[in-house]
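In what follows, a structure is listed as structure tokens, so that the remarks can point back to it.
Removed from the display is one protein chain of the complex; every other protein chain stays in position.
As written, the chain order gives the labels A, B and C, with residue 1 at the start of each chain.
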Amino acid sequence: MAEFLTAAAAFVLAMVALGLVRILRGPANADRMMAAQLLGSGGIAALLLLAVGTETPAAVDAALTLALLAAFAAVAFASSVPRSGAGERDATDR
Amino acid sequence: MIAAHVFDAALAVLVLGVAIWTVTAGPAFAAVIGFVAYGLLLALVWVRIAAVDVALTEAAVGSGVTGALLISAAARLRPTEQRAAAEQPGPALRFAAAALAVLVAAGLAALVLFPAEPAPTLAPAAAAHLQALDVGNPVTAVLLAYRSLDTLLEKVVLLLALMGVWSLAPDRFWGGAPKLWPGGQRGGELTLLARLLPPIGIVIGVYILWVGAVAPGGAFQSGAILAAMWLLVMIAGLQKAPEIGQWRLRLILVAGPAVFLAVGLAGFALPNGFLSYPEEYAKPLIIAVEVVLTLSIAAILGLLVAGPPESERQR
Amino acid sequence: MTAATLFGLCGAALVGLGLFGTIVHPQPLRKILAFNVLGSGVFLLFGVIARRGAAAAMGGDPVPQAMVITGIVVAFSATALAIALLLRLSSISGSATLSTDTSARPDGSGGGR
Partner (left out) sequence: MRVLLDLVTIIAVAAGALFIMAGTVGLLRFPDSLSRLHALTKADNLGLGLIVLGLLPQSQSLSAMLKLVAIWLLAQLAGATVTQLVARAIRRDGQPV
């Protein structure tokens, strides 16, 4: 069972990595915000699987902290970006 | 065991990939988001090398206050970005920097591959104190007893950083309140979140502090969580940022280091020296110091993100 | 290869990467980010030293771990101070550059820093 759960954690991490490649590239900053969200839920899932799979129960508390603060980056994004800046595309983007 | 190796390898590749993105990405905002993602991944790394206390700190600080600070800074600096980015250094400097970076990395890699044998450790020394303290989490014991001087000085550093941030305010704003990012989007779901989340966050913060005596957790992690909750309430506009001239606020800021110092000085009179605890009261004293420290850390971290005052003092 | 060695090499690479970024990036905000990458690489090396020092029924030496915890919080406060300085600079001068010359120099001769 431990082997299966750790393998599942590795799979989740690989999927998150693939998604990350796509959305970090943008083009809009809103896309990039999704990266934080994707990694938030993927990271929580991987931490929970690891906590049981590798018998480190305290990792659940780290997942709890991540879940509590998962929306924080997006809140900072939405409330600090002045009007017409959030979905705007980058002039400098390749 | 194979699954664990696969996980570690994937994680190492991902951490390096996101770090490369953070350093090389074009727009600053993309790099900042990369850095927030990088912090999250580091929390996973810390779990894998048996440092769950550090993983909790990284999760609480990295995805909370650091993310908010950097994202708002990137948004504010956006108008200046292109001009600053135009000043690319020449190829000679880039090459020299790359050579230096490779040299340093290779030296450190050699240290990792050919480490000192036997591995130096202070774990037995730290463990010797655990029994006397009645604190089950060795990291908490190190932070608050075995190496408590470091922790005390670190609190002073936090206060100094806050004073540095405040000192950047123009003279007429001295004693006034910071403004948290006017002009952004407000209302609706943000208000809902700022009403729902802080009560839960406070419970979780207290839990992390409490569990820190026996398992990973403690004052730093709890303080970072509480700071994030406070910031959320201020960002949503449910509560104004406090005026930095208030003596009550300043009392909370210095209470942590002051109580720590007082307990430390009492060590001269009662047990046997600075920052040593009388054995029968060690655990209650440590918890009392941690509670006050948590409040101070939360207030300092929150105000560091809020920045220097940007309005005149009322009255 | 053990997990400690793998992440130790990872930490070494992060230090190099962060150092490179800190030197070559013209934008101060990017320098701050790169410096944080450098710092986290150092923390990771500390973590690996802690992992190797596992003894007395602990998964790792708690002393380096505790130092990393204080280090993370101190790194945050230094970052906050640097960003406050940067925002003040941009609000006074209207630009966020470390160059002493007020006009941007695209020829790459570098600014005074």
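The criterion applied here is as follows: a contact is a pair of C-beta atoms (placed from the backbone, for glycine too) under 8 Å apart; a residue touches a chain by one contact, two chains touch by 3 or more.
Given the structure is predicted, the values throughout are model-derived calculations rather than measurements.
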Chains shown that the absent chain touches, full complex: A, B
Absent-chain interface as seen on chain B, which is shown: 185, 188-190, 192-193, 196-197, 200
Interface with the unshown chain - residue positions in chain A: 1, 4-5, 8, 11-12, 15-16, 18-19, 22-23, 27-31, 33-34, 37-38, 40-42, 44-45, 48-49, 52, 57, 60, 63-64, 67-68, 70-71, 74-75, 77-78, 81, 83-89
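Note that in this section only the chains that are shown with their structure count from here on.
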Chain contact graph, described as a line, ring, star, complete graph or other shape: line
Most extensive contact between chains (C-beta pair count): B-C
Whole-Å gap between the CA centroids of chain B and chain C: 14
Cα-centroid distance, chain A relative to chain C, in whole angstrom: 21
Residues of chain C touching at least two other chains: none
Numbers and ranges of chain B residues touching at least 2 other chains: 4, 48, 50, 76, 81, 85
Partner chain A, residues of chain B touching it in the complex: 1-4, 6-7, 10-11, 13-14, 17-18, 21, 25-27, 29-30, 33-34, 36-37, 40-41, 43-44, 47-48, 50, 52, 55-56, 59-60, 63-64, 67-68, 71-72, 75-76, 78, 81-82, 85, 180-181, 183-186, 190, 193, 197, 200-201, 204, 208, 211, 215-217, 221, 225, 228, 232, 235-236
Complex contacts: residues of chain A adjacent to chain B: 3-4, 6-7, 9-10, 13-14, 16-17, 20, 24, 26, 29, 32-33, 35-36, 39-40, 43, 46-47, 50-51, 53-54, 56, 58-59, 61-62, 64-66, 68-73, 75-83, 85-86, 90-94
Partner chain C, residues of chain B touching it in the complex: 4, 8-9, 12, 15-16, 19-20, 22-24, 28, 31-32, 35, 38-39, 42, 45-46, 48-51, 53-54, 57-58, 61-62, 65-66, 69-70, 73-74, 76-77, 80-81, 83-91, 93-94, 97-98, 100-102, 104-106, 108-109, 111-113, 115, 119-124, 126-127, 138-139, 141-143, 146-147, 150-151, 154, 157-158, 161-162, 164-165, 168, 218, 220, 224, 297, 300-301, 304-305, 307-308
